[in-house]
Structure formats: C-alpha cells, structure tokens
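Here's the structure, in structure tokens; my notes come after.
Our next item is subunit A:
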Amino acid sequence: MIIPLLLLPFATGLLCLVPLKSLRHIMLVLAALANFFLVTTLYLNRENSLIGIWFGADALGFLFLFITAILFVIVTPPVLLYLKDHTDTGHPRLLTEPFFICFFLFFLGAMNTAILSQHTGLFWVAIEATTLTSAPLISYLITNRSLEATWKYLLICSVGIAIAFLGNIALTVSLPVVIPEGDHLLTYTYLTKHATSLNPFWLKIAFAFIFIGYGTKMGLAPMHTWLPDAHSEAPSPVSALLSAALLNCAFLGILRMLIILEKSGMGFYANGLLIAFGITSLFLAGGMILRAFNYKRLLAYSSIEHMGILALSVGAGAASRYGAFLHAINHSLAKCLLFLTAGMILSRQKTKSIKDVQGLLKSDPIIAFFWMAGALAIVGLPPFGTFVSELSIMSGLGQEHHWILLALLLFALALVFLGLFKAVIPMIYGEPTVLTNTKNKISALELTPLLLVLMLVVLGIHIPDQVQNLIVAAVNQMGDM
Partner candidate 1 sequence: MLLVLLATLVLINLYMLGSSRLGSLIRNVGLQAILISSIAILAIPDKHLWHFWVITGLSILIKGILLPKLMKYALRESNTRREVEPYVSYPVSILLGLFFLGACLWISYILPLESISIPPLTLGIALFTICVGIFLIVSRSKAITQTIGYLSMENGIYATSLILSFSQSFIVEMGVLLDIFVGVFVMGILVFHINREFEHIDIHLLSNLKD
Partner candidate 2 sequence: MLNFLSLIPLILALFFAPLLSGIINKTKAWFAGKTGPNIFQKYKDLYKLMLKGSVYGENTSWLFKAGPIVNLAAVFLALFFLPQGGNVAFISVNGDLFFFIYLLGLGRFFTILAAFDTGSSFEQMGASREAFYSAMTEPVLLLGLSGLGFLSQSMSLSTLYMHVENIPSLANAISSLVFIFGAFFIVMLAENSRIPVDDPTTHLELTMIHEVMILDHSGIDLAFIEYASSLKLWLFGSLTIGLIFRLFFFSFWVQILLFLVGMALIASMIGIVESFFARFKLVKIPYLLITSFVLSALWIIWIIL
C-alpha cells in the first residue's frame, strides 16, 4: 500500500510531460484523487501495514498525510485555472506548463515521502527534495521579485537543511555502539526504543541542529525569513500548498525527534526550545502583521504565527497537544482557504497591496465572503474549528499551569487579531476603488474554497469521530514513552 502511494505522484508527474494538454490536466486531477484514495485505503487497513526500516505510516504520519492529500485535491482546480489564465500570455517562464505540473506532482511525492519515511536520513533527503521540487514552482512566471523569492527560498532552506544533516550525523554519533551496515540504527522506531541508551550530550547536539534545520523549513522565527517572500511571490495555489502542507512536514521532523528526546528524559530541554521559538515567532508575526501592507505577505506572517502556536502548544506539555494537532488541521484548512481567496483577489484586482483593494463586498461579494470567512477562521472565532482548537490549547496550557505562556499567547493573538482586521475591514467594506467588471463572475472551479469553509465549520461545531481518533492516536504516539 505504501509503495504505490510513494510512486504514484512521481509516475504521474513523469507522465504529465506528454504533450497532450487535456490529458495532462485530467491526469493531475486523477492523481490528486488517487492519492487521497490511496491514503484512505492505507489508513483503513493500517493494522496490517507494518512499519519498515525505510517507510511506514504511523499515527502522526496519517494525520499529516490526510492534511496533505485533502489540500492537494482542493488546490488542484485552482491550479488548473491558474495555468489556463497564464497560458497565452507571452510572459517569460522558468518552466513550461508540463514541467510545472510535473514538479507540482513531484512536490506532492516529496511531501508524501517525507511523511512516510521512518529513517532520519531518508526524511532529510525527502525534505530537501520538497525544497527542490517546490522552488521552481515559485517563479513559474519569471519576474525580478519571483526570482529573488525563489533564490532566497532555495538558499536559506538548503543551508538550514544542511544544518539538519549535521544533526543527523550527531545522532549517529550518539548511538551507543557503532555497527557497520546498520541501516535500522537510524530509524525512528529504533531510536525511540533505545532512546535511554543514547549518549545524551550528542543527542542534545543532534536535536539542536535538527531543530534549527527543520525549524528553518517550518518557518519559526528567526529562521523564517524566506517564508514571506516565497509565499507572497508564488502562484497562489502553490503558496497555499507551501503554507498549509509543507510547513507541517517540517514540523513532523521536529515532532519525531521530540519523541526520542522525551523518551530519553530530556523533554525539558527540547520543549524549552519549542516554547522559546514559538513565543518568538508569535510576537514577531504579531509585530509584522500590525503594519502589513501586502495581503499575501500578511498571510505568510500569519503562517509563522500559527507555526509558533503549534510549537508552543506541543512544547507546553501533553495536555495541550490534542489542541495542537487539531489546530494543525484547522490552520491548514483556513490558510489554504485564505491563499486561494488571495489568488482570486489578485487575479481580479491585479495588486497585492492592501490599500489598493477596497470594497470587495460590493465589487465581488463571493470573494468577500471567502475572505471574511478565512479571516474569522484564522483568528480563531466560532463557528470555525480554530476557535475550538485554540480554546483547547489554552485550557491545556491552564492544566499545565503555564499561566505566563497563556497570557503571552493571548496577547500575541490579540495583536494578530488587531493587525489582521485593520487590514481586512477596509479591503472588504467601503466603496470599491476599481469596479472590475471584466471578471466579476466566479467560475465553478473557484468555488472549491467553499469546501474548506464547510470543513472548518464542521470541525468547529462537531468533530467527526474519525478525525477524533486520528488526533487521539497521534497524541498517544507523542505520549506513550
């Protein structure tokens, strides 16, 4: 079951290089659906899917697999739409359309590989692969800004991940006895089993490097610097995927290491790091959002903020982890919704600056609806899932007696809230600056965000048991030590 899941995106990606355009598009859609289908089947008979040396699907993995698969299905139509809009423009491009789709699928494949890989080294390879496959997507249309963004993304992430590799090396050093030809030595299962017998000093060093490395990819401050640029310049569906799926994958790497460290009794050390960087990200994002001028960058900063929340709430202790994972899901959905909507706004108003967009409610109400819904969801208001997840994170903090953290979190959230709505209210309300009468009608493909809204509402009002089980399993995997 795992192998087809791994191969599918790459295979279809290669197939997409065929010159038949319509076929290509169908292929993309099918791939997305098939991917989701495979994930589901894999989940349904997860009992008899044992975790091998290289690959294996555990509870955490399933959580993120599902997020990725669902989001991929949802962003596919907008991607096709985006490609359709930009075919005939003679604008210079980094990739031809076939290659774009190919890389897009490879990106998915890389993420799947990362999530499924059980081997530290392999995980590293996969994460680096996600960078390499997604970088070309960012500057699909070549402009100064997109090239710059891509360059920074590539350079900063590569350096960061290289640091993570040093972490892996330190991990091997921390092994008690060095047997040549021991592939299984660096699997997460093995490390978790023998966590107590690892050399604590080297383990700590390893975590330090890996945390910084994958933290760069995850977008924790102050390693976040690539994130606003990449997210603001990429085609909106791509930024949606970057922000909603990719960051989670990097987070997974940290989580898996965290399990090992907690097992070996260094939880305080690791969690301290998570909390510290989480708070930093929260406040940095808050400060940035207070005076944001570009709505896509604003969304990027809010991603940083939410990564901060995740790190903080995972680090705060067992009680708030349920909320953390729930929040990971909610944030992915909400952020995807926002980025897709941002793409719609951009395609109509042709500007990314907040003060040039006004009166969406009048010019195109449906977009305004999506935009407002996304904004409400991202700041954690009912009836959206984020409200529940943030609230349960807070109560978790309370149960762990982290009152200062709770206060800081609330303060940062308030900052983000103020900044966000200072930007969103003028965008939605008031008289529109330019009535874009050309593309006012919404094509059916653009209604996919509606799905996201519905999912968010469902998660906010009544969490389905399947999701419940998924999260509980993940929490247990974090917990049992």
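If you want to know what made the cut, all candidates are chains of the complex that A comes from, given by their letters.
Assume a residue touches a chain if its C-beta (ideal position, glycine included) is under 8 Å from a C-beta of that chain, and two chains touch if they have at least 3 such contacts; residues count from 1.
Nothing here was measured: the structure is a model prediction, and the numbers come from that model.
Engineer: Touching subunit A in this complex, which is it: 1 or 2?
Structural biologist: Here subunit A touches candidate 1.
Engineer: With touch defined as at the start, can you tell me which subunit A residues reach candidate 1 in the complex?
Structural biologist: Its residues touching candidate 1 are 54, 94, 119, 121-122, 124-125, 128-129, 131-132, 135-136, 139, 142-145, 147-152, 154-155, 158-159, 162, 165-166, 168-170, 172-173, 175, 177-183, 185-186, 199, 201-202, 228-229, 232-233, 288, 291-293, 297.
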